[in-house]
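Missing here is one protein chain; the remaining ones are kept as they sit in the complex.
Our next item is subunit A:
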């Protein structure tokens, strides 16, 4: 791929980036994953979805999880959010073992999971109310979160009146309103069109900048992973296990223009190598069958 331009190694970091990572590792550990694994028992026997994996996430870090389909990246994040049981190992949140779903871990899903019978404001208030808050302060707080995602004008709308991007922004506001220790995002922009998607990515970085929250973000889009993350957890399929935990050498603050910078491309090249290793899908192997007459040569 890179015969044309000579790229630097993705491991080369500028001084500022190196200093930033040194700072990150100084921070307290927010999430400690210890030998967490997942397997299913089926009629054919036990199927290991995820071999025991361990890693740490530091406070206010932005981690992406990436890997080929079937590598268990969604399963991992659903286990951490408490939506699925852990087959082995444990994970600690702020040093304490967490089990089952709870308000300390927020989640944004790929599908639209806003409650359709509640207005935007009531959706954001939901988490606060079920956790025992009430009164006008809840409403004010909800409005602040809605303003944060830039939807103050739509507070009284129902989800069915919003576009896909707006729905996901509300979902982020709703998850953040509980002030979770960590926010899990499972391909949240997967269903959006490319334009909205890149808007949402910039928007998410802005929110993350303004809010004290640690984010774990599952995606299969390499650009998205690099553009957003401090580190990228690359998983491998059958069974799922960690291939590499890549430190993204692209300096912050990020801008879309950086997508063409050498560090960005070098990281992307590395991810390509890890996720699509030497695939035999060259068109040369396909038999040449012409169903219609072709007179002019396109090449």
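In this section, contacts are C-beta pairs under 8 Å (C-beta built on N, C-alpha and C of every residue); 3 or more make two chains touch, one makes a residue touch a chain; residues count from 1.
Here, contacts and distances are computed from a predicted model.
When the listed names "Chaperone NapD", "ABC transporter permease", "3-isopropylmalate dehydratase large subunit" or "Carbon-monoxide dehydrogenase medium subunit" are checked against UniProt, the chain not shown comes out as "ABC transporter permease".
The chain omitted from view is touched by exactly one of A:113, A:198 or A:269, namely A:113. Summary of contacts with the chain left out: across A:8, A:88 or A:101, the touching residue is A:101. Those residues of subunit A that touch the chain absent from the view are 81-83, 101-103, 105-107, 109, 111, 113-118, 126-127, 130-131, 153-154, 156-161, 171, 174-175, 178, 184.
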